[in-house]
Structure formats: C-alpha cells, structure tokens
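The complex is shown incomplete by one protein chain, all other protein chains being positioned as in the whole.
In this document, chain identifiers A, B and C correspond to the written order of the chains, with residue numbering beginning at 1 in each.
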Amino acid sequence: MRFDAPSDPAAYAFTHHLRVRFCETDAMGVVHHASYLAYLEETRVEYLRAIGRPYDQLRAEGVEFPVVEAALQYRRPLRFDDVVDVGVVVASAGGATFQMNYLVGCGGVASATCVTVHGVVDGQGRPTRVPLWLRELAAG
Amino acid sequence: MRFDAPSDPAAYAFTHHLRVRFCETDAMGVVHHASYLAYLEETRVEYLRAIGRPYDQLRAEGVEFPVVEAALQYRRPLRFDDVVDVGVVVASAGGATFQMNYLVGCGGVASATCVTVHGVVDGQGRPTRVPLWLRELAAG
Amino acid sequence: MRFDAPSDPAAYAFTHHLRVRFCETDAMGVVHHASYLAYLEETRVEYLRAIGRPYDQLRAEGVEFPVVEAALQYRRPLRFDDVVDVGVVVASAGGATFQMNYLVGCGGVASATCVTVHGVVDGQGRPTRVPLWLRELAAG
Partner (left out) sequence: MRFDAPSDPAAYAFTHHLRVRFCETDAMGVVHHASYLAYLEETRVEYLRAIGRPYDQLRAEGVEFPVVEAALQYRRPLRFDDVVDVGVVVASAGGATFQMNYLVGCGGVASATCVTVHGVVDGQGRPTRVPLWLRELAAG
C-alpha cells in the first residue's frame, strides 16, 4: 500500500453522497472513526454500480473483494446529519490486489483521506487474479 | 406501547428509501437484526426534516427524543444491496411520550413492522412535555 | 410475544458481564439504543455455552436461531466503560419459536428489560422444531 490518497477532488473518478446517521456518532459528539469504513464501503459499492459492475452481481458470479489493508487519515470531524461527499478512484492494480483511494469531504472541506487495498477471491475463497476491467480502470 | 404497527403501506405518512450496506449483514447472509434500528432512526430523521422539523435543529434548540421503548417483528430477511422502503407515522402522543410506527419493506413485500416510543428531554436531560406539533401529527 | 421480562434478578437463570465500548455510545453521551441488541446476543451466546450448547457448534450442526421478534424497554442510560450485567432466561418455548427474557443492569440498578423471540431453522434455512433441550429449559 502506498498512502497517496490526494486531497484534490479532481483526482477522484466518482463521488457518492451520504448523510451521517445518529448511531454513527459517539460520546465525543462526532462521527466515530470506525464509521468511515462503512462510508468507504458504501461508496465503493455505488462506484461499482455506476460503472456497470454491481457488487452483488459480482458476488453472485463468485467474486469477492475482501479488504486486505486499510489506512485512514482523519483531518476534521464529521457530525450528525452532515452531508458527506466521498470521492473514490482505483489508484492502482496488480495481479493479486488493487488499491482504491478516497476523499471524504463535507461542505467542500476535506474530512479524511483513505486507502483500501483489496484481494480478489473466488466463490471458494481462493485468491484469484484482479479482473482486466479493474486493471484498466487503474490505468485510466 | 401498543404494538399496532400495521402492514398496510397506506397507514404511513412518509416513506424513506435506503440501501443495505454490506457491513449491515451477518454470517447468516442477511441483514443483522440490530441494523433495523439504524434504518428506523434514519427514517425518523428524514421524516422530521420533511415536515420542517430537522432533528439537528431541534437538538441545537435543546430538545432530544431518546428512545424509551422499541419493538420489532421480523418477517422476511433483507440482503446486501436491497433497496429498503421504510414507512413511518406518529401513531400516538401523550404528555410525556410519543410512539412512531414503521413498515420496513423491500420490493413491495413487508420485511418488518416496528414501533419506537420516545421521551422528550431538554438540554439538561430533564423530561419535558411532548411538543404541540408532535401531538397534532398524532391526531392527524 | 408476551412482554413479561421481570425486573427481579432472581428471575434469571444466568448472568453475563460485559463492559461498554466507546464505539457503542452516541452523541447524547450514552449507549446507543441499538447497542443493547448486541449485549443481548452476546449474553445469549454465553448462556448457551454455559449450559453446554455452544452456538457455533449448533451452527456447525446446521441449526440457527434467527431473531423473529425483539422488544426493549430502556429505563436508565448506560455510559462508556460501565460494567453491565445481563441476566437471561428461556421464558417460554413452543413448537416453532422460543422466547428469552433479559434484565440489563448496572451497579444493581435496572437499565433495560428486553425480550427476544427466536425461530429455529436448519442448514437450508427451513423452519424446524424447537429442540427438546430448549423446551425443557423453558419448563424448568
């Protein structure tokens, strides 16, 4: 993993919007740091749908993208009811893993920059190659 | 609490749509039963916004609606990526508490019927009276 | 479901102890109401282990106990780092479902009384009969 998630929104291929739930906050009055992983996951799924590769269909075909690494830099807290913009891009893809970068923002201000690295497994949980269409996204 | 949440969508004042996140599923392959409470909460917040009473503004004014009772009847499981429709209505309101009913559905089929009962507290956490506008909603 | 979970600790067959995590709190500064369902589930699992019926072994044998109803009455809030005592008992068992009652307490004070009703399904998700040992627990 290279932690190179940029703060420039122009570096992202797709942006998903969601709203902070009350249950995602904690007793510090802000969004708990673990909730961001749910935001990244939701954004990843919406991005795959937007490019015609819905994740539930991939799963039905026996392909899963387990998270093998994740890294998050928290810059400014999010609060209940904030509208959150999550940019996502396939940053790189090799034979066995691929990396996605994320910019989590609110009102035009960066809240967090994040990275996830994914493996690819088949229906029996065996590692398999990163699909060509994902490698092409990374190259694009 | 009267558990009288009806299965008829026409009994609900407002419907909110959301999509099941992967992190909300469990090892049975379906949505974990606790995730429904997050769906009810999100729907409640969107309903309050739709009627011009945003919950974050109510909180800023020192009013909170803590959940004092909840009841859920699970009828059919939800799965990852399902689009979920949650109907909500203020079922009743007394001096100190009010009850909301919910119909959680997917593809026109009822997945769960639910009830939450809420108290009303002020900024210092002291119980206070149910606001008039909420009592009027219940009567409507 | 009969909501008859008593407030008397003597009415419970087994008590499990756990500690509130920070991530289980919300911006009201107390434990979020959905977190209680995780406490009930953890207690249920520990109770089954204590009576020699570990749930992961039941699952390996193709038996699952999905939650078909849940009801919670919240009496006093829990806070971060509280040590929580959860009493549990099999309240009743019929041919197709069984009910468990719970008393959630902290420092000798009742925090919540709760009920879950469970179905029994086999490895293919088909409803099956409540095992005899569970019916005997209910009668005990």
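One rule holds in what follows: a contact is a pair of C-beta atoms (placed from the backbone, for glycine too) under 8 Å apart; a residue touches a chain by one contact, two chains touch by 3 or more.
Note that the coordinates shown come from a computational prediction; the quantities given were computed from them, not determined experimentally.
Taking every chain of the complex into account, the absent chain touches A, B, C.
The chain not shown here is touched by just one of C:A38, C:V63 or C:A138, and that residue is C:A38. Touching the missing chain, out of A:L72, A:A91, A:C106 or A:V120, is residue A:L72. Considering C:P6, C:P54 or C:P131, the position touching the chain not shown turns out to be C:P54 (whole complex). Seen from chain B, the chain kept out of the figure touches residues 22-23, 25-27, 29-30, 32, 34, 79-80.
Remark: the residues of chain A touching the chain excluded from display are 3, 28, 33-35, 37-38, 41, 64, 66-74, 77. In the full complex, chain C touches the omitted chain through residues 19, 21-23, 37-38, 41-42, 45, 54-56, 59, 80-81.
Simple rule for what comes next: only the chains that are shown with their structure count from here on.
With rounding to the nearest 5, the Cα superposition of chain A on chain C corresponds to a rotation angle of 180 degrees. Farthest chain from chain B (centres taken as the mean of C-alpha atoms): A. Per-chain CA centroids place chain A at a distance of 29 Å from chain B. Taking each chain's centre as the average of its CA atoms, chain B and chain C sit 23 Å apart.
Multi-chain contact residues of chain C, defined as those touching 2 or more other chains: 34.
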